[in-house]
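Accompanying notes for the structure given below.
Of the protein chains in this complex, all but one are displayed in their positions.
This part shows subunit A:
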């Protein structure tokens, strides 16, 4: 894909086969291309340019940026000094960059990549002359069209621009005409600027370092309203909140709280943060506190239902947040039905505030209150093929069965697992002479050996 300066001096070019390059230079360093990472890097760079040079900056994938510097160049002493400054700064960061100012995005794109000089200012009206001698690749056309044009013997922009449009459009589609017009400024092309995603952030410096928990709590109480005001202006609520405490010995303590839904409530956020104060080690004191809404989401005000008609359900999301920050988000859940006859697969855990499911468990048969995590083998005696056991021994206690319901036959889920093709279980609800009720099953149908071991297991306890 790409080679650095040292490799270029050795005679390697993009497009050289890897095997050949390695044969020539065995200690060559090869790295896989990471387009996603490149794009993120470019976006970061775009934000930096937006901060320093001009407000409208966009990523010109895969390897460039486009800036609309109209009205911004005078701040940097004119167009040429601005370009020199940009290239110089990029060189300082370890990049070789080319910069061109032209009338249009298309022209600047072409000249920056295929022009002879690294820094150029193309005056208005000179663009067509500068473009005429450049290869077709400069026009941002798809490779298939470039190949097709090459078979026609066209390899430069000048001759292409002079050709009649209609046959080209007929053969290659509208792209050629559009790109030519964009390059020559006959039709406009909008630049969609990158958006700054800087989080809402408030901070406070202290003249004297602070350390007491009460003091920290007091300043949290002062920072949170400012943050909420900032969030309110953007119409956002916080999902993740970071409090950074810079200590005098230049170490940083951090508290992070997360919420299940976007929150902008001063009291709730203050409370969530204050509960974590005990985890802070203030050391010799804290000289700066920064509160950052590191993850924010849009939050709309919702109209509440008039209490005349619908009974309003109390919002418990604040409680869920408080508990989740104490025991962890994964320890807070609801059970949701799963369509499976096997008891241990018939439920799953969903987040506490997940949208309510419409399915429910069937209630043909009573289900035990407690389901053992692992069915426990018991010794039992039962008449074959499908009578309940007469007695069973569980955890060393022999229990005589007085009455029983069953069998409820559950088949293995062969569509999930080949081994379950022939498996089945016969569930019985039994009551012993003392009145205790259990859920037993036999692994197998009591007739065919391939359906299971025919052993008995205790799977649940009824109330």
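The criterion applied here is as follows: a residue touches a chain if its C-beta (ideal position, glycine included) is under 8 Å from a C-beta of that chain, and two chains touch if they have at least 3 such contacts; residues count from 1.
Note that in this section contacts and distances are computed from a predicted model.
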Out of "CcmD family protein", "Damage-inducible protein", "ABC transporter permease" or "Formate dehydrogenase (Quinone-dependent) iron-sulfur subunit", the chain not pictured bears the UniProt name "Damage-inducible protein"
One chain isn't shown here. Among A:27, A:300 or A:360, which residue touches it?
A:360
Per the definition of touch given earlier, which of A:115, A:237 or A:460 contacts the omitted chain?
A:460
Considering the complete complex, identify which of A:284, A:335 or A:414 is in touch with the unshown chain.
A:335
Touching the absent chain when the full complex is considered, from A:248, A:371, A:410 or A:443
A:371
Over the whole complex, note the residues of subunit A touching the chain we left out.
311, 313-316, 318-320, 322-323, 326-327, 331-337, 343, 346-347, 352, 356-357, 360-361, 363-373, 402-405, 429-431, 433-437, 460-463
